[in-house]
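Every protein chain but one is kept in place in this view of the complex.
We just call them A and B in the order they show up, numbering each chain from 1.
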Amino acid sequence: MSTPAPSEPAAASALPRLLGTPRRRGLLVGGAILLGLVFLFGGDSWLTILDYTLVAGVGALSLNVLSGYTGQISLGITFFMGIGAYTTTLLGGDRPMHSGDPVGLALPFVIWLPASGLVAALAGALVGPVALRLKGFYLGIVTLALVFIGQFLFKRLTFVTGGDAGRTAPSPSIGSWSFANPDPIFGIQLTSNQVYFLLLVLILGLSSLFVGNVMRSRAGRAFQAVRDNEVGAAIMGVNLLEAKVGAFILSSFLAGIAGSLWVAYPAFSHPVPQIWDLVLAIQFVAAIIVGGVASIWGSILGAAFVFGLPSALDQFSLVPQSAGGEGIATGDLNALIYGVMIIVFLLFEPAGIIGLIRRVQALGRRLDDRRKGGEFATAPRPNPATPDADDGAHVAPELDT
Amino acid sequence: MADFITYSFIGLAIGCIYALIALGFAIIYKASEVINFAQGELLLVGAYVASYAMYTWRLAFPLALLVAIAVTVAIGLLFERFALRRMIGRPVFSIVMITIGLDVLLRTGVTVRLGATQFLNAATPFGSVSQVRLGGVVFNDIDITIIAATLVCCAALFLFFNRTRYGLAMRATALDQEAALAVGIDVRTVYAMAWGLAGAVAAIGGVLLAARQGSGGFDVGLGQSALLAFPAIILGGLDSIPGAVVGGVLIGLTYGYASGYELRVSWLGAGFETVAPYLVMLVVLLVRPYGLFGSRKVERV
Partner (left out) sequence: MSQQPPPPPRGAAPAGQSLLQVEGLTVRFAGVTALADVSFSVARGELFAVIGPNGAGKTSLFNVISRVYQPVAGRVTFDGRDLLRLRTHQVAPAGIARTFQNLGQFPHTSVLDYLLLGRHARMRSGILLGGLFVGPTRAEETRNRAYCLHLLEVLGLSRYRGELLGNLPYGLQKRVDVARALALEPRLLLLDEPVAGMNLEETNDMASIILDIKEQLGVTQVLVEHVMAMVMGIADRVLVLDFGRVISQGEPAAVQANPDVIRAYLGEEFSSSTSGAQAGADLNG
């Protein structure tokens, strides 16, 4: 054989895993404790930022499914978010009191939230086939067109959207228990921001789990193959139409959910059509680039850096105001931050923050190896991308029919 | 009928601006297969600098225009040298995004200087807009200027690409990069030149587009309205320079008719002119995925 075999592959691969796992676990526990502290003592100002980040996290995850994992350039996430948002206002909004009020069916939360995802997914299923014919830049521009067409429609369909004036969105509630004005649970009185935070953690967690599972199974492998080489994927039996439409459906579903949660959040409950614009769509693209393309943690970290960080800086006046009191406006500061981050990350760390973290972990492992002596320092490490490579190894080989 | 001619003329003038913007895209794409999503904001910067030079520094219009061109050319060259050149060989998605990063920075830069809702007087060679009447048809002098300026720019570019050494080098590189390298063309110079040219065209387009906004002046939304050049380049095909001009005029006419007639078709309503070009683009793309004049690429296994 032409390649030299590592002397002790089993021992060499076992060691870094044992060292690496507690570190990662420590990071997770630390993060959870931090979140818990903010949850308990952060007050409304911190929780608002956190809630905003979590909603944006669902959106970034949605975009990562389509662009990061499947390689379909999309500048049109706000189109699908808008569809989700207006499904929410239509299904969950108040019934019209006067003629001219936008239509609302006042259906419960458990109906309008999933329905928002499904309607957006339907729109995704209709747009998806376009991606079969149009690639790269062309698809990017078509999705950009969707944003403008969407905004036009949202402004025109006043009976659903309220037109330029916007309309009130429903707040989530389960039975008579409302997230906007929560009754005590087992005698514990939580604020609206706190219960909304719990809801968002649950939804973002479930979405991440779902996407993670897709990406490690058959459909997700097909998505990633389509991203890397379409013709090669098709030769291996991947139906390109099925994969692209599938990615559009999954991504749009999540975008619809994100749009719904965005408007249903008590602080944003009066959406106007203007918010579903290209600038917001680009912010989501910035989030996945800064956080990490084709990575679930990357989506969440990206949302924190692009959506959460600027609001935190703004809210706590961490930016010095200029003498004339004219300081940079929030939106501009935000844009400045993510504009610079896009360019810096693309130039210097294309794998995003998650790539940086992986690099630091690898460095830590190498230092550990060196400390343990030269014995393992030269042995190849298993790749962190597939730490569970030996799961299923004990199942008897069996042919799939 | 008079209305139709007026709308056609307005459409033609707007189309000429889109053609100029689209030329900026096509020049860069042809040389380096990159779509510059920041082209719209380069227009905004051009218009802003020209206006600033004319009304704050009190420069004459031609000088103000030159200053604007110098600034956008410099931005183009710097961005190419320090950002894009490091991105060669990276996925399309990353390249799109880095130009979007520039787009965000340029827009924010102008917004911070100008304020998000502030309107600025556009730099124009005229004191005030005057009109020419022929029969029942009205022509604005700015529209006539736009059409003339576009013709001059197109002619200059045509001569550049066909008669000068650098122009021929750019065309050779677009046709076959390896062959161009083999005959001693410095491809890096070609890329830089493409960005410089695109910057210059953007400044001219920006000044014209701002001047066309009328007496109210222009604001930071100018960059986004320049995005209507996207349908133009897509219609024309990304890599075709004549296609960019034809696409621009087609989109301008669509815009002109849509804004002229939309009030008569009540269910369409105001603002339809901003989406009509995109709708036309979608229809064309579904029939011809590589535009009207674009060439199809064969993917390799």
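Here is the rule we use: a contact is a pair of C-beta atoms (placed from the backbone, for glycine too) under 8 Å apart; a residue touches a chain by one contact, two chains touch by 3 or more.
Owing to the predicted nature of the structure, the values given are computational and were not obtained by experimental measurement.
Q: Out of A:Val142, A:Val214 or A:Leu346, point to the residue that touches the absent chain in the complete complex.
A: A:Val214
Q: So which of A:Asp44, A:Asp164 or A:Asp228 would be touching the chain we can't see?
A: A:Asp228
Q: Taking the full complex into account, find the residue in A:Leu144, A:Ile249 or A:Ile337 that is in contact with the omitted chain.
A: A:Ile249
Q: When the complex is taken as a whole, what residues of subunit A touch the one chain not shown?
A: Counting over the whole complex, subunit A touches the hidden chain at residues 1-3, 5-6, 9, 210-211, 213-214, 216-222, 224-225, 228-229, 231-240, 246, 249-250, 294, 380, 382-383, 385-387, 389, 391-393, 395-400.
Here is the rule we go by: only the chains that are shown with their structure count from here on.
Q: For subunit A and subunit B, let me know how many angstrom lie between their CA-based centres, rounded off.
A: For subunit A versus subunit B, the centre distance works out to 34 Å.
Q: Provide the residue numbers of subunit A that touch subunit B in the complex, in ascending order.
A: 67, 71, 73, 130, 133-134, 136-138, 140-142, 144-145, 148-149, 152, 155-156, 229-232, 235, 278, 282, 285-286, 289, 293, 328-329, 331-332, 335-336, 338-340, 342-343, 346-347, 350
Q: Help me check something: in the complex, which residues belonging to subunit B touch subunit A?
A: Subunit B reaches subunit A through residues 35, 37, 83, 86-87, 90-94, 96-98, 100-105, 107-108, 111-112, 116, 224, 227, 230-231, 234, 238, 269, 271-272, 274-275, 278-279, 281-282, 285-286, 289-290, 299-301.
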